[in-house]
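A single protein chain has been removed from this complex, and every other one stays in its place.
Chain IDs A, B and C follow the sequence of writing; residue 1 opens each chain.
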């Protein structure tokens, strides 16, 4: 079942080590079939080097396994995002090094340049800490809630990634592949922002006009980057 | 048309990911046929993994497409450079990490060693910020203007790269391949200069005699590096 | 003899350069056959590019060669760990860059995030310095003693790695492959922790509840990460 989506989710998972975003079995990508309300996600702890379409697990919107083995432990976080935003088609979680460093430093990533504005016109938000009760209870589902809380009033297209405090990034997009592109860009943005801080501890935020220009030339109705659709 | 130039420009574009200067679809290289006043440049948003000669777009000096699909959004910046300097045969733009960090820190790259002097005897200049009007209007063409402004009275052979503020580097040379070599060297120079600052925040500029020695042994009439032409 | 174990130890050694943990001939992994009280370890100074099962040396618990050429100079350190903890099945030593930097800075690696807690709920300990007498005598055996001392009252499953002061990490696990996984995770943890310090010199330690959650979801009787055994 869901062969096409499984292939997409497999390819997106394999793109994570190819882009240097994960080590060992870390990280996971999922995709959703909105018509059937089913999500395909990587099996828990499967190594990338021998991952196949068989390792893609199908779960329903409550996280019950419909087909396959044990899904990623982070599945409830993915589901919280799919439930909150119908425009999201793919979700990715990694511990990519530079983004994780900002998460561990408990700092949002400030918008310091156009590479960042190509992804989002906002700082990359840092989710609030979970309470001890939230950690002790349904930890992964509550992690999804604080990610949604960090997006706040904005759309997930405008805020395509959030840092989970002391943990690492979640990113998303209309497809599993687009979610991975957001994660790749985020990691590069995190890297550049840290280096910028080393060179100039109080580097100014990117001006509003350039932010809008770069975000809108890549995203939305007036985009003129790429070959169209 | 322009088959030879297209092959050169394709090879130069493919050299960008090979040298680790670009992620995803970022970056672009162009080349010019001075006799016909035509420029070949990468199509907008084309992924490197499946880029072919078909993705090379031919434009005239006003940016009108003569052959191919939608050219890189940065085409007007490239054209501004070709118009300003007849000795330029290739132009490259990247968001390479370390050079972009200097651009985001809004600092020129100081000349701290001989690797830098092998490229240019000057600090790598930082272009002035664009005004809100310039951003709102023909943003990419105005970006070309501030790059030319940053070169100033000097020749583009002496100043083979400029940092666009909060954005990233443009580099150039007599051919598309030479432009990529300048971009590779610039990234290494940016990396070394940041590390040097960490070790010695007030490292002195390279002495004038060594600057001249290194630049002139690689460039100009008395060069003795390489196998000649 | 011990063909199976030799293959495991060979594969684990070859994983070191594949994960970027070693240069040249540095680093070594061993594995133990508890029934026969024999240890298989890499030969001393053998380059990874032409390492074969023939380069795996068999030694007894006193370090006497039972089969093969000269074993790794660090063999006595490995043996000290096997003698101290019967639950250890594999040991690895590297000079991996980021972990070695913490060792040279003579600082334990503070627990700053969930990637660290996935490995251990404790700071990664720094072994005490060896005395001049210990260095002059059986240096490698005494190095094993101070590693055991640094684990202290805790179990080697809870503390799967220690930094040898001014030197580099030792890591271990139930198998040679698991020991390498600990070393890979440690290096990533060391990298993230250093970057975190650059962004926030006084980043707080990860909260106790999240530590326990992450460590226990991957290790021990209530683990729910992975596909089970």
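Methods note: a residue touches a chain if its C-beta (ideal position, glycine included) is under 8 Å from a C-beta of that chain, and two chains touch if they have at least 3 such contacts.
These numbers were taken from a predicted model, which means no experiment stands behind them.
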| item | value |
| --- | --- |
| Left-out chain, listing which of the shown chains it touches | B, C |
| Which of C:10, C:29, C:46 or C:184 contacts the chain that the document leaves out | C:46 |
| Which of B:112, B:150, B:163 or B:179 contacts the chain that the document leaves out | B:112 |
| Contact footprint on chain C, counting only the chain that is left out | 23-26, 43-46, 69-70, 73, 95, 97-98, 100-107, 129-130, 132, 135-136, 139, 166-168, 194, 197-198 |
| Residues of chain B (touch criterion as defined above) contacting the omitted chain | 19, 112-115, 181, 184-185, 188, 191-193, 195-196, 198-200, 203-204, 206-207, 209-210, 213, 217, 224-228 |
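Going forward, only the chains that are shown with their structure count from here on.
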| item | value |
| --- | --- |
| Per-chain Cα centre nearest the global Cα centre, belonging to chain | A |
| Same-site or different-site touching of chain A by its copy chain C, using the half cut | different |
| Cα-centroid distance, chain B relative to chain C, in whole angstrom | 45 |
| Touching two or more other chains - residue numbers and ranges from chain A | 198 |
